[in-house]
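Input: one structure, supplied below.
Here the complex is missing a single protein chain, while all its other protein chains stay put.
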Amino acid sequence: MITSAFPVSVGLIGAGRMGTFHAEALARRIPEARLAAIADPAPGLAHRLAQQLGCPKAYTSIEELLADSDIEAVVIATPARTHAALVVAASQANKAIYCEKPMAMTLEEADKAIAAAEAANVPLQVGFNRRFDRGFRAGQEKIASGRLGTPQLLRSNTRDPKLADPSRIPQWTIFMETLIHDFDTLNWLNPGAQAIEVYATADAVIRPDFKAQGLLDTAVVLIRYDNGAVATADASFQAVYGYDVRAEVFASAGLVTMGDLLSAHSTTYTSDGASAETVRYDQDLFRDAYIDELVHFTRCVRERRAPDVTGSDARAALAIALAAIKSVETGAPVRPLLSAENPGSTLLL
Amino acid sequence: MITSAFPVSVGLIGAGRMGTFHAEALARRIPEARLAAIADPAPGLAHRLAQQLGCPKAYTSIEELLADSDIEAVVIATPARTHAALVVAASQANKAIYCEKPMAMTLEEADKAIAAAEAANVPLQVGFNRRFDRGFRAGQEKIASGRLGTPQLLRSNTRDPKLADPSRIPQWTIFMETLIHDFDTLNWLNPGAQAIEVYATADAVIRPDFKAQGLLDTAVVLIRYDNGAVATADASFQAVYGYDVRAEVFASAGLVTMGDLLSAHSTTYTSDGASAETVRYDQDLFRDAYIDELVHFTRCVRERRAPDVTGSDARAALAIALAAIKSVETGAPVRPLLSAENPGSTLLL
Amino acid sequence: MITSAFPVSVGLIGAGRMGTFHAEALARRIPEARLAAIADPAPGLAHRLAQQLGCPKAYTSIEELLADSDIEAVVIATPARTHAALVVAASQANKAIYCEKPMAMTLEEADKAIAAAEAANVPLQVGFNRRFDRGFRAGQEKIASGRLGTPQLLRSNTRDPKLADPSRIPQWTIFMETLIHDFDTLNWLNPGAQAIEVYATADAVIRPDFKAQGLLDTAVVLIRYDNGAVATADASFQAVYGYDVRAEVFASAGLVTMGDLLSAHSTTYTSDGASAETVRYDQDLFRDAYIDELVHFTRCVRERRAPDVTGSDARAALAIALAAIKSVETGAPVRPLLSAENPGSTLLL
Partner (left out) sequence: MITSAFPVSVGLIGAGRMGTFHAEALARRIPEARLAAIADPAPGLAHRLAQQLGCPKAYTSIEELLADSDIEAVVIATPARTHAALVVAASQANKAIYCEKPMAMTLEEADKAIAAAEAANVPLQVGFNRRFDRGFRAGQEKIASGRLGTPQLLRSNTRDPKLADPSRIPQWTIFMETLIHDFDTLNWLNPGAQAIEVYATADAVIRPDFKAQGLLDTAVVLIRYDNGAVATADASFQAVYGYDVRAEVFASAGLVTMGDLLSAHSTTYTSDGASAETVRYDQDLFRDAYIDELVHFTRCVRERRAPDVTGSDARAALAIALAAIKSVETGAPVRPLLSAENPGSTLLL
């Protein structure tokens, strides 16, 4: 049962696809939150969405939303390149912050965002929803408990159901927007360890005809950690069977697997053999996780504590993504940038 | 996205355990509904719950709630013996009706409830939530499509996690409150068929010390249908491993299984072997189904169409439950009562 | 590694389908056995099979094989109605005996067979191969260990892949030849308990056109045990998806499931969903069990100890089969005959 301390008044920044999804959840599916305002620079967009959802305020100016003293917390769901600056601005406006991934495009940006949230002492949560999936959470708890010993071999993958228009995909999207989930997942599944080497390969395998335009639709990344563990991550923009997100950790005292490809607990057996339905979309798999990450956020806001997925986590995943990109560019393993004092990734060879 | 036709204004009748659960869902988790009022005869109960959930009205008189013209629909979550009369009263008040199972305690009551809803032309949905579980739904769709041919052998089971105080369980609860779910599920999985014979056995196996007081904590029922299919249903009040709800249909062109015992998509492998977490409570398994059945109800209200689970369905399940009770009493197979004109179950021997 | 005490010299009686299968196993796949002779009354049959397998002796007279002092043990794979008399004859000839199921057609026959083997002090094993399947064995060991407490609800099923010529199937085959496996399995999974009531239903569902000729192709049996447990068994002569043999035991401290429908550890995921191959034939599922039951037999012969599946087990399963038949004939629950002193099943109503 929700206590009287709730709901938290939340302002949504960015009324695009993911923003609309979060808005509806905040307005109607999360007892702990109240959708108090929506801001989007596109004329009419915030207003229309606010009207549909019974949200009392709509702005075309993000600054106005941030200046609104009714708003306790913001959900940032704008394009990726704007995230870090909005985290800084929201921190300065003293709002609790939930920011979609990636939180930043460079480590410098990430450091500024983290510093701003710390200076303002506001909670900063990043949208790594996999951490709120029941299966992933159960697996990670096993690892974190220490009962499985030290991680030695890890795997994570993200395979999206269908390649969108290949001409509109920025070159490094597969690392910055897709595999960034896996990098965070792997870091989370190897608690306390630091990535010390990244080797990556990427290609246009689904649509080789777009290779010349820089499309990278398939990628594999190998990550060495300072505790001796080695992780592999792979991603594809087109899994014809649906949405494939799984992970596993092989550790000194056991193995734990996470994720599943089946969408419903039903199997059919006919003269053609056994069959079952697969997960088709991210919302099949993460219906509950998308809600639960925002519930977690509202609770952190109320309890004035740091969320389970912080700006530092976002920075660590970003460091791997940037090293993977450099590895593809150079064909060599790369040491990810570990701190702001170390101004650039280092080629290992 | 929810359209402007929603939300539906719903009044809750009965603020006990299940009523409270529905109330919170209606107030905060179902965009299509608005919790408009709560009625419970117990002093203060409705009022407190309404306050917690921001519900504008609370009544100690159910009649007053039914007379409230703001209310479009009611959710009946009172004790089972009151259900049928409340369905009649709500029909006469022209409210759409969602009624918890069992809808009635006798076939006569059931017939009156159905007749009242029909006369008032209001939607009447009964709380057989299993029909809204993704796995059960996928299985039933396979059967209903005809691709698996004619059902020949069916199974369904309900095993609750933990026996409550055995001295407070009415004698036939295992049939009227627990197996009634299985009877509905089996009827639904054998579309168009009629149960023509019921043989049942029940005993105090978990707590034989309460047998003398009439406790029946474990039961098995065999049902013959008029299309040649034979179903078995079993129930236990105590499955130490959690909440076990599964079904399967063996048909002339295939088999389909439904339900699962695992709560999360994660498996652990250690020197002790493989392990995974089991479903512990009904809400682990049916978290989404409990929401989805009310969403379905609100849509039927708005679209003025009959729900997928009707008063007739409730009556058909009840007829099997009553025949099972008579079978236990007599030790013989029993023909379930098929119509009101046929005033009593028939012993087959 | 096989020790020097082996192989055991085995004579095969009956060179039909199952006999041929056992012969090849004894000759070539079981280091612990040597196929020493084959007997079959059909002219030439034993001789041809012996030649193919390099077996040194072939008889048309079963008596001659039994009189052959080189033979230590026999495998009886003749038609069911001859089994009991051959067990008696082989006992008198002092041979160790492996007999295919059912060991007898009546309880009187069963008692004579058991008495003869006891009088001769020869091992007598019956062909309930399910007991040697790795999965069933693992499940039964869990139950027998006591760690799962007392069995309360049991299930077992046998569904054969394809109905043979329905005009050639004796009326009670589904109980005497098919479900007899399930009755033994259920007794084995409920150690120490006695069946005290049997209720059965059977019909021609696959081929209703043969119902008038007495075909029973589908059956369900409910068995009550004296420890309070209730079991259900079902069988079908035609599972279009393959060979379906599974069981489960719900006990006071846990549940254990046995059996699987998939033939290989491989799953395919395409735009049509997930798929896998099913078990098609008994030898897909029981390839190892068919070997292991004969290995067990040879070891019992060498170690002069009673096999894990005895004549008493065969009798107990037979008693349930006969009670099930009487239940179908009378439409009432039946008490199975528990001893030879009690000369007939008792109608319960």
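Letters A, B and C mark the chains as written, and numbering starts fresh at 1 in each.
Operating definition for what follows: a residue touches a chain if its C-beta (ideal position, glycine included) is under 8 Å from a C-beta of that chain, and two chains touch if they have at least 3 such contacts.
Bear in mind the structure is a predicted one, so any value in this text is a computation, not a measurement.
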Candidate in contact with the missing chain, chosen from A:71, A:215, A:239 or A:337: A:239
Among C:30, C:221 or C:240, residue touching the chain not depicted: C:30
Hidden-chain contact residue, picked from the options C:255, C:324 or C:337: C:255
For chain B, residues in touch with the removed chain: 240-242, 244, 261-262, 269-278
Positions on chain C where the hidden chain makes contact: 1-2, 4, 20, 24, 27-31, 52-53, 133-139, 142, 147-148, 253-260, 263-271, 277, 287-288
Positions on chain A where the hidden chain makes contact: 152-153, 155, 157, 159, 197, 199, 201, 203, 205-206, 208, 218, 220, 222, 224, 228-230, 232, 234, 236, 238-241, 244, 250, 252-255, 261, 331-333, 348-349
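Note that in this section only the chains that are shown with their structure count from here on.
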Centre-of-Cα separation between chain B and chain A, whole angstrom: 39
Where chain C touches two or more other chains, by residue: 240-241, 244, 261
